[in-house]
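In this view, the complex is presented without one of its protein chains, the others remaining in place.
Letters A and B mark the chains in the order given here, with residues in each chain numbered from 1 onward.
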Amino acid sequence: MTVRRSVATGLSVAVLIAASSVAWAAGQYSPGASDKEIKIGNTMPYSGPASSYGVIGKVDAAYFAMINEQGGINGRKITFISKDDAYSPPKTVELVRQMVEQDQVLVMFNTLGTPPNMAIHGYLNENKVPQLFPATGADQWNDPKHFPWTIMWLPSYSTESHIYARYILKNLPNAKIAVLYQNDDYGKDYLNGLRNGLGDKAAKMIVATQSYETTDPTVDSQIVALQASGADVLLTAAIPKFAAQAIRKVYDIGWKPTHFLNSVGNAVGTVMKPAGPEKGVGIISAAFAKDPTDPQWQNTPEYKTWLAFMNKAGLSANTTDVQAVIGYSFAQTMVEVLKACGDNLTRENVMKQAASLHDVKLPMLLPGITLSTSASDFDPIKQMQLQKFDGTTWRLFGDVLSASGS
Amino acid sequence: MHELLQQIFSGLAAGAVYASLALALVMIYRATDLVNFAQGEMAMFSTYVAWMLVNAGVPFWAAFALTLVVSFLGGMTIERIVIRPVENAPVLAAVVVTIGLLLIFNALAGWLFTYTLQEFPSPFPDRTLFGALMTTRDLGVIGVTLAMLLLLFLFFRFTATGLAMRAAAQNPESARLCGIPVGRMLAIGWGLAAAIGAVAGIMVAPVLFLDPNMMGGVLLYAFTGALLGGITSPVGAVVGGLIVGVTENLVGAYLIASQLKLTVALALIVLVLVFRPNGLFGAAIVRRV
Partner (left out) sequence: MAEDFAIASPEPLAAGRDRGLAAGAWRSTAILALIAAAVALPFTLSNYHVFELTQVMIYAIAVLGLNILTGYNGQISLGHGGFFAAGAYTAAILMHRYGVPYWATLPPAALVCFALGVLFGLPALRFEGPYLALVTLAMAVATPQLLKYFDTWTGGQQGINLAKVQAPAVLGIGRDRWLYLVVLVVLLVAMRVAANMLHGRTGRALVAIRDHPIAAAAMGIDVARYKTLAFGTSSLFTGVAGALSAIIIGFVAPESFTLFLSLSFLVGSAVGGIATISGAIVGGLFIEFVPNIANDISDAAPWAIYGLTMLLFMYVMPRGVVGSLAGLMRRLPPRRAAVGESQEK
């Protein structure tokens, strides 16, 4: 099924390329693309409280630079324009308008953050500019009917907590669940995903929730309050700094719940080790990408390629950060889509190619996890795998799961 | 009951963090009549300096001492070069300069050290005490903060430089007439504040983990604590910081959902200030007619 479709796609692309190479520079272009160049626009929080995500933008830039060195995409060089919006939606709107109207980019790619993306959502769809692979896991980006120019990439946060919910229902049916979450779209999506996943048992099973702000220095107080609720299962939906604090505090106060940790906050180098590796034993999390500190990948060719790329790009300081792996995979997907466009670099075709991904494998995603999209499904990654921390690394267990249950 | 005690002790531990930075804020205010918005970022930067030294193999206490010296000199230099030009300018200009410093330090740290979270070693062993109510680390922070407070108190009360500094801050003209080098006093004031900030940062980094945004939230609470205690009083800074820490925890646990914790805690503190507009231990701002 998939082979036939990809062969068909491949054939049509081949025909297109052949046809366009016969006619001199007969490529079709939207603003931002030409025979020589493809312009890609991006906004990232390189400063401000969300600045730890800026590494994704840096990895994107480095990857595109590498592709350019290797000859570009179908002979065209990528011009990657990335600007700092400091996670402030009005700024994002301004910068995106500048990139679309002044710099004339072909597409907006990998813009980060739910509020920033929400702010530009309407504008990009109205002006028919692709909003490709925003770096946010909110559910609303999968809506091809109303927003045909927006396609997501990250497995949604609620997909992940659905997976936890199903695990809990199956293995811990009488659990009393406490939730620590960041007080914004990201944290709330996890909480709501858990609630939805538990269905009508949610009200009974979730006995306590506590939120924190990114300006809070610690989450110790929240953890203490959660323990007092008598819960025996804890879901932590937190970014690395607070995830590490939470793990440590849970251990220090002698609480031993079954602890679920969200994938954003499970990096070994930046969370598990600072928290104290022995304090994290037994924590369950989910993943879709390979953690660069996981020994089982250290000798694989894919990891070595990635590591060499990071070091060459001057990003050695980030080689323990799984965000860098994710950024790498984002960029690879973009390149795949652009390659598939051949010489038809119209915005329509870019969207079409983005919506025609079939079981695309990326080297740094977990084995078994692939990207698939269609005209009615703008959610490329729907699978994750559960893993348990053993004191040194995450050990994958079980099958690759999806939210709906296959 | 157990939860209440835990919240209080967690609050004290967090409060000690705020108190240590609040001491630095009070130091600058007493020396120069200025609130330094960049205090937290300077402390964070000092902590990175210590981190680099420790990573380079320097033993912890040696790195600590070296960082203090570097921070002291750094603080003095900043006062001379960055603050001096706006000394006689409207106060607002100086405020803007400190905001600018905040941005510069934050951006520099992010650029030099990346935004990835780093571990920072703690000189105190990692054990829990009093039946999991507190860790030795937290106790260490409280202890060091109190020690700094004591040193500051002795400095201002019993040393000639301390006296000179108080004079220079209170009435620079008269102080000059007495032969006190006011400029140098200001510089020393900034240097000391930077050093205190460095201590705060180093104590705090093992608890909060080191990244360029480490001190952002802490600065707000430190500011609140310093003012609650009275911006001119070091004792007030420590008491204020501890109160802020405990109040915030108790409010979040018992009074209101955690999503409004910060708001309500601040509101309560503002309420206290309404009744004591100069803080709990602060001296009233006397104005000559």
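By definition in this document, a residue touches a chain if its C-beta (ideal position, glycine included) is under 8 Å from a C-beta of that chain, and two chains touch if they have at least 3 such contacts.
Because the structure is predicted, anything quoted here is derived from the model rather than measured.
Engineer: Which of B:96, B:146 or B:163 sits in contact with the chain that's absent?
Structural biologist: From the options B:96, B:146 or B:163, the contact with the absent chain belongs to B:96.
Engineer: For the chain not shown, which residue from A:30, A:52, A:74 or A:114 touches it across the whole complex?
Structural biologist: Residue touching the chain left out of view: A:114.
Engineer: Touching the hidden chain in the complete assembly: which of A:71, A:122 or A:254 does that?
Structural biologist: A:122
Engineer: Based on the whole complex, identify which of A:213, A:232 or A:377 touches the chain you can't see.
Structural biologist: A:213
Engineer: Which of these touches the unseen chain: A:37, A:143 or A:184?
Structural biologist: Only one listed residue reaches the unshown chain, and that is A:184.
Engineer: Which parts of subunit B are in contact with the chain that was left out?
Structural biologist: 29, 33, 35, 82, 85-86, 89-97, 99-104, 106-108, 110-111, 220, 223-224, 227, 231, 257, 259-260, 262-263, 266-267, 269-270, 273-274, 277-279, 285, 287, 289
Engineer: Residue by residue, what part of subunit A touches the chain that was omitted?
Structural biologist: 46-48, 83-84, 86-91, 93-94, 97-98, 101-102, 113-116, 118-119, 121-123, 126, 183-185, 188, 213, 215
Basically, only the chains that are shown with their structure count from here on.
Engineer: Could you please specify the touching residues of subunit B with respect to subunit A in the complex?
Structural biologist: Those residues of subunit B that touch subunit A are 2-3, 6-7, 10-11, 13-14, 17-18, 106-107, 110, 113-119, 126, 128, 132, 135, 207-209, 211-213, 216-218, 220-221, 248-249, 252-253, 257-259, 262.
Engineer: Spell out the part of subunit A that touches subunit B in their complex, as residue ranges.
Structural biologist: 46-47, 49, 51-52, 54-55, 183, 210-218, 220-222, 224-225, 227-228, 240-241, 244-245, 252-254, 269-271, 273-274, 276, 317-318, 320-321
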